[in-house]
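What you see is the complex with one protein chain gone and the rest in place.
So, subunit A:
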Amino acid sequence: MASFELRGVGKRFGGVRALDNIDIRFESGRVHALLGENGAGKSTLIKILTGAIMPTTGEIRVDEATVVIDTPRRAQELGIAAVYQEPTVYPHMTVLENLFMGQELRGTAGMLDKRAMIAAATPLLERLRLEPSILARRMSSLSIGYQQLVLITQALLRDTRLLIFDEPTSILSREETARLFQIIGELREAGTAIVYITHRMEEIHQIADEVTVLTNGQRRGTYPIDEISTEQMLSLMTGGHGSARDRDIPPAEAGTERPPMLEVEHLTVDGYCEDISWQLPAGCVTGLYGLVGSGRSETALAIYGHTQPSAGTIKLDGETIRPRHPAQAIQLGLGYLPEDRQFQGVFLDKSLEQNLTSNALPGFSKAFDLLDLAGMRRFTTDLMKRYNIKAPDADTPIGALSGGNQQKGLFSRWANLPLKALILDEPTRGIDIGAKEEIHRFVRHLADRGMAVGVISSDLDEVLAVSDRIIVMREGHIADTFEHGPFSAETVLAAAIGSSSSADGRRAQTAEENA
């Protein structure tokens, strides 16, 4: 009987502890569910098991022997494979080519032996009830559900003994989910060890044998599935929050009494969110909580003019607006701090000064478009002081700073503009606790100055700490709205997860559904 075990495994990224002293054991013939919020350490754990990253501390044991998984190839040799929610495939190549990618069978003179590959794949396809003709199809012509099945086939081809599913059902239709569960059941019977990651409560009772709850990189506990109720899982996930939370800042008056500054009505962005209506009142912080994939960022990007909504209206300060470009949104008084600092936010190899002034340049350009360089320098050093951005000087490339200082820089860029409403998307993702608290304080200041602030976050702690009111999104819809505190961590989380059944997952929009 195969076993895969982590002992005291920890992983640090700079100052951030992603995993802390994790002990966990996966055994053949069992489905082990991993449960946790975004950022709880689930993905880090997968990456360690599949050889994408190495743990900072601890050891990994396979069949009771210590191993080092330093490359994805090594993980494969040990029989470990993962199926991600967005399958990583080569879309232009055929299913057969994808199946044998990197492990092609060769015949005479090193030529690819297609016949042998088809012969090897066919029995596995039968096991998964896939037609052999699928082998000749291009990966891109298959729905996401079928692509996942191809990846499972690939895992079986490679004699996988530990198969990890990373939120596989979040983009599957109900039928696809049912088929996947059936397959998982059969794999378990056949003796494969299965790790099943999800944040859907109802699935866990349906499929898992045992469940481990992770929060903030720590293991809260492992339980046989029939010894734990949904309520107990929720309370473990919310960890030490307690049921209500007090902030050191007095909460603002109930949000409904304030005039709405930014109003979104019946907004639809194709494929991401549908018929969203919410509003951000002036002078208060509204938390927009939901797990990744709940359509929060896409809604914000459409409001901000980066993309165009397919339906709905946006009102700012009572006026209907329809920005066609972020530049226009900013002129109207609407800002957006993007979610992905590195790719959407900062200019990594440019200096702090160039970064901080990037959206303030019009104020510094004089005759002939010439810039007031001295003024820009004063402006930058002033922002560095006000927002406590620690850097040797204003000429330091922002990429050389810590994540927290980069994020404070990005934040200061927005906080300094004369905006009426500002949406902050994951304003503290992946930064250390000190910088996080500072940014939370800055966010409060913005609201106190009368700005309407929205904080999109999948970090429950953050939402509870910073919000005057909370809107919860789930799978492209508004799940619940909490107008004023004190908020209960459990109720907010339950609204986001949908602990009652809500299996009407978005259907993958491909023609392949009925193939």
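In this section, a contact is a pair of C-beta atoms (placed from the backbone, for glycine too) under 8 Å apart; a residue touches a chain by one contact, two chains touch by 3 or more; residues count from 1.
Just so we're on the same page, contacts and distances are computed from a predicted model.
The chain that is not shown carries the UniProt protein name "Autoinducer 2 import system permease protein LsrD", picked from "NADH-quinone oxidoreductase subunit J", "Multicomponent Na+:H+ antiporter subunit E", "Cytochrome c oxidase subunit 1" or "Autoinducer 2 import system permease protein LsrD".
Considering the full assembly, A:Asp349 is the residue among A:Asp70, A:Glu131, A:Asp159 or A:Asp349 that touches the omitted chain.
Considering the whole complex, the residue from A:Ala190, A:Leu371 or A:Ile433 that touches the absent chain is A:Leu371. On the side of subunit A, the interface with the absent chain consists of residues 304, 306, 325-327, 329-330, 336, 338, 343-351, 353-354, 357-359, 361-362, 364-365, 368-371, 373, 395, 413, using the contact rule stated above.
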